[in-house]
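To start, the structure under review is shown below, and the notes come after it.
After this line comes chain A, so read on.
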Amino acid sequence: MLAIKNLHSSIGGSEILKGVNLDVLEGKVHALMGQNGSGKSTLAQTIMGHPSFEVTAGDIELNGTSILDMEPTERARAGIFLSFQYPSEVGGVNIASYLRLIYNKSHDAHLSPVKFREILKEKMEILRMKEDFLSRYLNDGFSGGEKKRMEMLQMLVLEPKLVILDEVDSGLDIDAVKIVSAAVQHLHEATRASILIITHYSRILKYIEPDFVHIMKDGLIAKTGGAELANELEEKGYAHIA
Partner candidate 1 sequence: MISKIVHPEENTKFQVTENTQFIALFNDYPDGKECKIELEFNTEGISAEIICLYRLPERKSLHLTTVAKHIVPHTSCNTVVRGVLESKTDSYYIGKILIKKQAQQTSSYLSDRVLVLGDGVKNNSEPILEIEADDVSASHGASTGRINPDEIYYLQSRGLNEKESSDLIVEGFFNKVLETIADPEVRELAANAVKS
Partner candidate 2 sequence: MSEKPKAVKKQKSNVGDLRADYKTKYGFNMPDKSVYRTKRGLNEEVIRDISKTKDEPEWMLNFRLRAYKTFKERPMPQWGANLNDINFDEIVYYLKPTDQEKRSWEDVPEEIKQTFERLGIPQAEREFLAGVKAQYDSEVAYSSLRDELEEEGVIFLSTDEALRKYPQLFEEYFGKAIPPADNKFAALNSAVWSGGSFVYIPKGVEVKRPLQAYFRINAARMGQFERTLIIAEEGSFAHYVEGCTAPVYSSDSLHAAVVEVFVKPGARFRYTTIQNWSNDVYNLVTKRARVEKDGVMEWIDGNLGSKITMKYPSCYLVGENAHGEVLSIAYAGQGMHQDAGAKMIHLAPNTSSTIISKSISAYGGRTSYRGLVNVSPLAENSKSRVECDALILDADSASDTFPVMKISNSSAQIEHEATVSKIGEEKLFYLMSRGLTEPEAMSLIVSGFIEPIVKELPMEYSLELNRLIELEMEGSVG
């Protein structure tokens, strides 16, 4: 699905990723773990194509085609979804019409507001979101938890092939983690989307069991294993593992 090859990525002249190799397999759940500053979020932003990060060497391929020259828009259209750790607040943009806009663009559809509302209703139920959410502005004045749910709602609307969750569980209480996990699980089961969960703690992995666990350190993948690696990490800490 996604092949990351010897990826070097810099911001403002300083190199953060120093030769990352990682394969995200079709229909599988991968967890990418690591301490703060190890380069996890940089990897997520580089895959999505954040303009501040410069790829100085290596490649990222989606189904065998390099995406490095693609705009973030094209990457999104190609089926990549990144749940942001810190989503932007876009004032004055009504959520209901925004979601319909991105749905119609990504599905090449022309659904009416009424038709779209039917689709949306089911997705909001998964996230236990209330109707009145839709009349608000995009992330405008949202709490941390509300922003994460809004990210999940967009994920469900876009129905991507590859989902990258950047610290989606940070700052959430246990009920919210369960809801977010349920949304990811729902998408994964319905569409066999590949999932890359970027996280500091193994907490969320109790609700979405990973097929693979990768540990990142100093801009490199230091270790790869199965779900048991996350447990080991939980018990013994990063210092012991990597």
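What we mean here is this: a residue touches a chain if its C-beta (ideal position, glycine included) is under 8 Å from a C-beta of that chain, and two chains touch if they have at least 3 such contacts; residues count from 1.
Keep in mind how these were chosen: all candidates are chains of the complex that A comes from, given by their letters.
What you see is a predicted model, and the numbers here were worked out from it, not measured in a lab.
S.K.: Sticking to the defined contact criterion, which numbered candidate from 1 or 2 is in contact with chain A in this complex?
M.R.: Here, the candidate touching chain A is 1.
S.K.: For a test of understanding, state which residues of chain A touch candidate 1 in their complex under the given definition.
M.R.: Those residues of chain A that touch candidate 1 are 48-51, 71-73, 75-77, 81-82, 84, 87-88, 90-94, 98, 101-102, 105-106, 137-138, 154, 158.
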